[in-house]
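For this view, one protein chain was removed and the others were kept in their places.
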């Protein structure tokens, strides 16, 4: 299990490759890997968004993400899990969040990955402020529905 | 949309990296990527499995996977989708299947990825034959439940 | 022209290799459905309820009509992924 709060851009496939290479003692045990990646789009609610700032609550954010993963590990028998989340200034097409889980079977992988994401979206202390093209900064007020 | 039937081992993270780099005209449009990877374990139903052979129905397999992705594209507004499936001789820890979808929002990504996998598992013409350590080859009779 | 019959995985172990049924045999034996094809090839072997059938690479059921030039495939439940 690993939680990363990253203030610089990350390459999700490379992060996954590196993480899985360090899991080689688990080779042959996991049959399923589910991954979700959230990426910054260049529009939101009808406006062009040129940049975004992601604020978090240092300490509480890490602690909350750890708790989410610990709970999912018990509930879904996760073999491994990884969460990476960007903070700071973000440009369109930058990855914002990566959630990955490794399990024996696919049912657990699908369900755990989605549940971790939904918990993160609804409870992990992050806040987005958008820079609208030709407009003022605005705090994002709500997330899109996950179910 | 791309369907690949692969008779040699593939690196899922590299495949994803390459595929997404070729999607650069879609940068800024997709906000969600969901990925599932099925990997060969070294045990099944209590036995050690040293090797596996994956047979398919050339022509029908590709056609069926294309139909699954076309249907999911319409139902979930997929921006892009990719399915890679191994055939032939497979060793433990080899990736067997990769399903990836790109969408505007996460709900569609999670649901489409899982539905494509479930359809693939229940209808795409592939058959596994396991080589049991110290035993005979055996055809796998059924899959584990996905829901 | 003939009907091409294919067997996959454990179905091949049971039924043998792929085979063609000549047009003359199709006519003589009055082979018109998927079930007829099975009965012609099976030499009395029962077809399990879970056997899947495809004609020209589309799933069909046993009552589906077949014609010369068709490819008819019988196979066990799939186990990919």
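A, B and C label the chains in the order they appear, each numbered from 1.
Everything that follows uses one rule, which is that a contact is a pair of C-beta atoms (placed from the backbone, for glycine too) under 8 Å apart; a residue touches a chain by one contact, two chains touch by 3 or more.
This is a predicted model, so every value here is computed, not measured.
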Partners of the unshown chain among those that are drawn: A
Which of A:14, A:91, A:129 or A:145 contacts the chain that the document leaves out: A:129
Touching residues on subunit A - with respect to the absent chain: 38, 54-57, 59-60, 63-64, 85, 96-97, 117, 120-129, 139-143
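Going forward, only the chains that are shown with their structure count from here on.
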Centroid-based (C-alpha) most distant chain relative to subunit C: A
In subunit C, residues with contacts to at least two other chains: 81
Multi-chain contact sites of subunit B, meaning residues that touch two or more partners: 38, 117, 121
